[in-house]
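All remarks here apply to the structure that follows.
All protein chains of the complex are present and in place, except for one that has been dropped.
Going by the order they are written in, the chains are A, B and C; count residues from 1 in each one.
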């Protein structure tokens, strides 16, 4: 940490800061400039936080120079991690595609979507049984019945299941059906939920909150890691800006930025970022080209009657283009398309 | 809803939209313009949502013209509501101040802060026992022990207690100590938590998420209302923007905007908005002058050693200025300062 | 400036930074922490900028600790300034209201608006002759003919004239009619224009760009000041955020923040911030209560036929409320309402 003293700070005020830091077990070095004096702190940041140095007399502001997360940082673990979901790897070297319907509606729709997903290059199946919706009057999902459908479709297709969990109280139940638990954007700072998924033995897909900085996203991952679960995959899904032509603004830079700061894999959701079917393919290509470790994509056999986000689901011809895009771009990025461990039996 | 057809849409495509709407039980009127044809829908929006009209051939876009909430809207309930917390009113006619420490640390600190709050014009006590913090390494609160301290201080001072709840599983326990349950900004779209507080008999203080639109904020309130609890107070606490001089940007316009759209009371948190002690008073004055129904303010007897947000807590002399500001401005706004029902016995 | 070294930076890399700074005539102090080494620089920041320290081997990032403006800073000039416009003061102690039509349309409309403005407490007349509009198909203003109308209305009412200039080539011409030159939000970083108004002898009203930080706003003011013109008034008029209920989000905190960083007066535009007539009064009250030195407000005798921004112009009854608000709040803020030097003769 660096403490910047106010222009008129007295030598006594500077000394008081130094004394406080030393009393807390740290050390402090003073640089006196023409218009500013700065004090560099050496030691454990956590100890200095409680000093509320920003409130001290003569202090202009306190700047943090280190990051607030450890276990998920590359500083702590330089090699990039590979996370396995039902045997399918996500991480450097592979391009891993998760696809499926936004919401599980019926066994037929889910199976059909899974086969479409598989044909388009997906090696994991997504599908929502618990849907966090902005309005209480929107479709809220099938609940546990939806999870049973997903498990049946996994048995039939061999595709591991990724599904969202929205309540700490149902984490164990959802984990009994799913291969990977998804934390949605709106729950990125639902710390009780992060701690609950941190305490069980299932990989977690952590979506970035739509107004979270990369640093806050990694701090949220740290909540999970701190409870013992380091099988975390980060998912960029668009941030909120003033632009209204797209539902959210895909922050494509977040892919290399997060990969540089954290050893965790980073995937992209091109469907929810733009919220428009016509943007899914260009954003998919951009994501792979920017170095994403994978993708999560909405597909639906009949988007016009989908109960959730039908306007962004890929279908039919789109899927061949998707398959072409990922198979064409993956080798250029030094990656191979990830495959499911068990071959799809129903295809 | 209004469906805007693409420039080259054919008459058959327009007719297809009309037919779908009529089949869903609604009606549709077509206006053919020079470069655009628009179709106005009449009927229940919920029925039309499932038509995914935005995906239909020839459709450019679909625009919603009504709001997605009902129970909390003024359209549904024109008179502005008064909510009572331990007998203290929040709503038109009064200016209601909630104050206290960001985090409950000790019985002494909490009592001292409560007496400071009372002296500054507060009629309710705030204090956090469960603290949702961005970093897992920051102070997380005393938990139930903190709630017991709050209840003891209420007994001593007569101030009703407002405290945060962060997990659906602990709503009942927290409600057994508190007079009002606070939903923090990060949990504004934690729908499981909203439904849990909607199902019990305690007023709820719903903070606006720092990237939530006013419409999303009111939709979150609707989640609570829909479960039967209409005792909701909205709290504006700053939104996230590009500006870095302040922690968040207080959206002062949100006060009149939310009061016009919803019958619920709207209060302001000037402490967390700016995140700076020197901004608390100007933002407090601005909030009252903009028509806020109340305020929630951080105070601490010794901010320099506060375990949470010490840099923004008011103390000593600040509190006299605060008292002057609220007593000076309230009458100009046609309000009286709310008083606790039981007089403070320890003062 | 502070240079933060990367975690694995070698002693030679640290020394290289120190050597560069010393070679540039500065000094550098090294603080070695547990996970980070930081180097504090002492000397003239401008000299260090050209070193591109951020590109040096082993450097993680460079943090600036001082502000990039001087002449407009309070550090350089601690007392808050009073600027005079046609004799009317703007600054501490007074509350100065500028009002008038968004666009000058006819002599009658302008005179009528000026008399309305005067009755509502305004001591200066605003009116646009050159209108920067987002679309080239919107009304662009009367040009010099509009300036002549403004000068005539000034002669009749005694109100000094504030009007916008949009092109460096017409600054002198506009200044020959106007008492104060307005730089609009879209031109806040039109540096050629800033330098042109910096070179003449007329006060300048500098609106904040709708995506400018306070620091960038003050840096824009510095461009004017650096050319010799320190008669600058800052105007907050709303920033761009994700919220769509209002045209822009009034950043009410910017008033105290800018007043703390700069000695220049700060006024607020409640009309353009919200873009809605019903928000003008609550935002006016909030601005005065937050400590603004003045206001600039749209009024129009017949808003329904206004050629520009009619939906936000105050008229009739609104103006009495406005007069009540400013006369009621000013004394509470230790201010008196500014008066024109010459009494209105046509009133």
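As a convention for this text, a contact is a pair of C-beta atoms (placed from the backbone, for glycine too) under 8 Å apart; a residue touches a chain by one contact, two chains touch by 3 or more.
On a predicted model such as this, the values are computed, not experimentally measured, just so you know.
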Contact partner of the left-out chain, one of A:57, A:106 or A:253: A:253
Of B:41, B:111 or B:142, the residue in touch with the unshown chain: B:41
Touching the missing chain, which residues of chain B? 2, 4, 7, 27-36, 38, 40-44, 63, 65-66, 75, 240-242, 244
Where the unshown chain meets chain A, residue by residue: 211, 213-215, 239, 241-246, 249-257, 260, 273-274, 278-279, 282-283, 285-291, 328-329, 332
Residues belonging to chain C that touch the chain removed from view: 46, 49-52, 54-56, 68-69, 132-138, 166-169, 186-187, 189-193, 209-211, 216, 219, 222-223, 226, 240, 277, 303-307, 310-311
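One rule holds for everything that comes next: only the chains that are shown with their structure count from here on.
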Note: chain B sits from chain A at a C-alpha centroid distance in Å of 27
Please report how many Å separate the Cα centroid of chain B from that of chain C, as a whole number. 31
Set of chain B residues in contact with two or more other chains: 211
